[in-house]
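Please see the structure below; I have some questions.
Every protein chain of the complex appears in place save one, which is left out.
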Amino acid sequence: MARDTTTAVLLLSCQDKKGLVAGTSEFIYRNNGNIVHADQHVDIEAGLFLQRVEWELADFRIPRAELADAFRAIAEKFGMQWELHFSDYVPRMVIFVSKLEHCLSDLLVRQRMGEFAAEIPLVISNHPDLQQLVETFGPEYHFYPVTKETKAAQEKKQIELLQEARIDLVVLARYMQILSGEFVTRFGNRIINIHHSFLPAFPGGRPYHQAYERGVKIIGATSHYATEELDQGPIIEQDVVRVSHRDSVPDLVRKGKDLEKIVLARAVSLHLGNRILVYGNKTVVFD
Amino acid sequence: MARDTTTAVLLLSCQDKKGLVAGTSEFIYRNNGNIVHADQHVDIEAGLFLQRVEWELADFRIPRAELADAFRAIAEKFGMQWELHFSDYVPRMVIFVSKLEHCLSDLLVRQRMGEFAAEIPLVISNHPDLQQLVETFGPEYHFYPVTKETKAAQEKKQIELLQEARIDLVVLARYMQILSGEFVTRFGNRIINIHHSFLPAFPGGRPYHQAYERGVKIIGATSHYATEELDQGPIIEQDVVRVSHRDSVPDLVRKGKDLEKIVLARAVSLHLGNRILVYGNKTVVFD
Amino acid sequence: MARDTTTAVLLLSCQDKKGLVAGTSEFIYRNNGNIVHADQHVDIEAGLFLQRVEWELADFRIPRAELADAFRAIAEKFGMQWELHFSDYVPRMVIFVSKLEHCLSDLLVRQRMGEFAAEIPLVISNHPDLQQLVETFGPEYHFYPVTKETKAAQEKKQIELLQEARIDLVVLARYMQILSGEFVTRFGNRIINIHHSFLPAFPGGRPYHQAYERGVKIIGATSHYATEELDQGPIIEQDVVRVSHRDSVPDLVRKGKDLEKIVLARAVSLHLGNRILVYGNKTVVFD
Partner (left out) sequence: MARDTTTAVLLLSCQDKKGLVAGTSEFIYRNNGNIVHADQHVDIEAGLFLQRVEWELADFRIPRAELADAFRAIAEKFGMQWELHFSDYVPRMVIFVSKLEHCLSDLLVRQRMGEFAAEIPLVISNHPDLQQLVETFGPEYHFYPVTKETKAAQEKKQIELLQEARIDLVVLARYMQILSGEFVTRFGNRIINIHHSFLPAFPGGRPYHQAYERGVKIIGATSHYATEELDQGPIIEQDVVRVSHRDSVPDLVRKGKDLEKIVLARAVSLHLGNRILVYGNKTVVFD
């Protein structure tokens, strides 16, 4: 019989004090867990301790159903905020898209290749254009046309659909509508957006045009958790590519698309692997 | 006897029209010049043609003293703006610095190694700290303490000094004073500044602190020609380096210093090689 | 009526001498052509001149059917090797693939988005696995199982198929069979391969394992024209990504896939845009 390779992941943060690393590692060791990954970070200015620890459940003495309760004692002692995840849980992810398909296609292809340990039961769009492409890959396609008047009502329906589908993660793959504060709050730190610039440079619309006008020599893309303030959320990942005076706006768009795809996919992978902790308006990425 | 390898460089721009490439290349060919580098760019939106062409003076039929006059006919026919440079001219460069020495040292070391075909007769600073270091490498050190009250008078003296010393290029190597509009205008497109961020992100002061607060995953440096508007001039070169949550502000400063040095040195080299054309608020870099 | 934006592209090389730039540009100007891109390179050691020039056919006085003949006089005068291309010709491209689908999918998605000005009438594989995926996107799928014994015969059939389909470009998208010298010669400088390392490091099989063993801190991918000698052909494009001790072989594979996709796609785009000149075992890329 194959060995059980399921792992548990703890993501935790609290005020920094002595004994934190010992406290958690001793808890795992005492219960016969084998740590396969542990990483921590101390934000000295903020006096904050953040940790990710992952261990194998095989031979672990606490049944997984009782694990959260068992850890709670330690968490309360140190005043920790914490999340517990199991590696065999398959998160459910929805993709929001408008008309530009490069990020969507990239995510669907990665999903098909097994790169994400996630399901993508549905795709939501404010345009009908990409229905056939999406359905070829499997997910249901839900078309919600949005106007100024219908926006609130449509968003309400979307939220209902997401709840019914037990969605864990919302990915905005160049979705050109701004989500309401209510939507964003409801899925706090579970909405990943891709912005087509090297934030905080060129926030808002038409960043490639802005980059062209400014004459920058490098362009970028930024994935971040969506917050109420547009393009201001915690940054997960960024990458850049060199450009020159030879690059017209369409060239920037083309080069940028390759950045957007990869930066978004990396952010989604990191999130699905429970490797991101948000604190304040920043992320700690335990990669 | 060694062959004369001196070259002439034309940097020109004009409204795009047919015959421009032929006009210039035919002029050089007819006079028996051998082109060693030619590159052009058409900004289609702006309808602008920009060119750099470099050819050997050996065997060229027009004596260098008459070359500018000879080319003027072509330039006027096409309505060109143009500059003519000779590769054996050794430009004279001044470095402005405050207290941070990394860019200054880097430039002096490069100069010592023969990386720049330029002289550095003097260094100007608003602090006395770096005098010994500078004098070790050769240049004169001029200390101009600056207060709000003395600033205009000191700048006047600096300009006089620069004129006496026949300075061609001003390099602001982390000089923490803002030059007046008059100064900047007088040395238009001949003042290179290094800004310690990936502009237009984090203009103004303390960009590393700003980058830390925002939680970016990449930081950068930008060299640009100084203009009256702070940090808004034509960008010459940029580069970036990856950072993470592990990097404190001092880490960003340390990583950034290596960027600043290299980005500034590249910009200075490109300028000294007559490889930059400014148009509007942008540069064409013929590298 | 919309203006004809079709362009002609000349790619040429010859021994360097005076008058080459003038010769070509004067030919275009005299016949009323508007140059939209011109770039040249002199390999001084090799004494070789290489040029790409592109001009609009609208208003050009020589009909395209007579253009090649008209240019031949100049070409012969200078002893040029040259190619003439028209921008409205749609090249036909075949993709060879084995079982790994990331490069294939990426190319098909780009084709669907209109990123390539090319047709992909067929995909050839030595495995049946990817048939459904390919057919979803449109191309025919041809399955040629290959054993040591059948290899020569199968390759013969493939060549026939490619000839019937009038294929201009062969893309090896992680095709795990080595093509014969005869095949490679027949499609000289028209077969683009992607190698999953930063050549010349780690040629041959299992480069990610080799990279892991060696403990490198950066991995890469290389696209090159296939030649008889494996992994030795002229390099078109390379890119790299940082790795660390935390990256296992599967991590390297995963990170590398994103490199391979992008490096291969860039090479294909450059080739389709007639921007590559091969000389000796090197390329000049006029980007």
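All chains are identified by letter, namely A, B and C, in their written order; residue positions are counted from 1 within each chain.
Basically, contacts are C-beta pairs under 8 Å (C-beta built on N, C-alpha and C of every residue); 3 or more make two chains touch, one makes a residue touch a chain.
Model, not experiment: these values are computed from the prediction.
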item: Contact residue for the chain not shown (choose from A:A38, A:L84, A:A117 or A:V249); value: A:A38
item: Identified contact with the non-displayed chain, of B:R30, B:K77, B:R206 or B:R254; value: B:R254
item: Interface with the unshown chain - residue positions in chain A; value: 18-23, 25-26, 28-30, 32-40, 42, 44, 242
item: Contacts of chain B with the absent chain, listed as residue ranges; value: 101-102, 105-106, 109, 112-113, 115, 133, 136, 246, 254, 258, 262, 265, 287
item: Where the missing chain touches chain C, by residue; value: 41, 43-45, 198-202, 214-218, 220, 234-240, 244-246, 248, 281-285
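By our rule, only the chains that are shown with their structure count from here on.
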item: Most central chain, Cα average position; value: C
item: Numbering shared by both copies at the chain C-chain B contact, with half separating same from different; value: same
item: Between chain B and chain C, centroid-to-centroid distance (C-alpha), Å; value: 37
item: Chain B: positions in contact with at least two other chains; value: 44
